[in-house]
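Only one structure is covered here, and it is reproduced in the block below.
Only one protein chain is missing; all other protein chains are in place.
Our next item is chain A:
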Amino acid sequence: MSLASGVQIQDECMTAFNKLRMTGGTKGAKPKFIIFKIADNKREVVVDEISEETDYEVFRTKLEKSVDAKGNPAPRYAVYDVEYNLGDTEGSRSKIVFISWVPTDTPTLWSMIYASTREVLKNALNVDKSIHADDKSEIEWKAVLAEASSGKAI
């Protein structure tokens, strides 16, 4: 066991994530991304937002504009279902990317809690593609696309 905060993952996170992960026949109602946060009681990871919005920039702006109870910039975790096309032979694919967002001026308390809970959440969701960002340039579409496709899709 590596060093971790002990912060728990609420069941609603797993439920929401399973919804996003299940592809298949059912039309519509398929989530595109989920934003998670650590509750103010510092005890659990909860769902901040689950959305079907397909415009990546909407997601990115939401992440960037995340604030704490006092209105200061705050960290978040997210998963995004990235769809990409590898051309005629390989066709289109989709891959889920895990994102940790800890903006540079986050107070040390929250930096510490988010960093020490990251692996627990990532492992619980069992996502292996991941990005860590503290600056909005690190969550540009091309960075997320490159991570999802292991650099194959441009």
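We take it that contacts are C-beta pairs under 8 Å (C-beta built on N, C-alpha and C of every residue); 3 or more make two chains touch, one makes a residue touch a chain; residues count from 1.
Assume contacts and distances are computed from a predicted model.
Candidate names were "Actin family", "Oligosaccharyl transferase subunit OST3/OST6 family", "GST C-terminal domain-containing protein" or "Putative exosome complex component RRP41", and the UniProt protein name of the unshown chain is "Actin family". Contact with the chain not shown here comes from a single listed residue; of A:29, A:67 or A:109, that residue is A:109.
Chain A residues in contact with the hidden partner, per the touch definition given at the top, are 1-9, 11, 14, 42-43, 75, 100, 102, 104, 106, 108-116, 118-124, 132, 134, 138.
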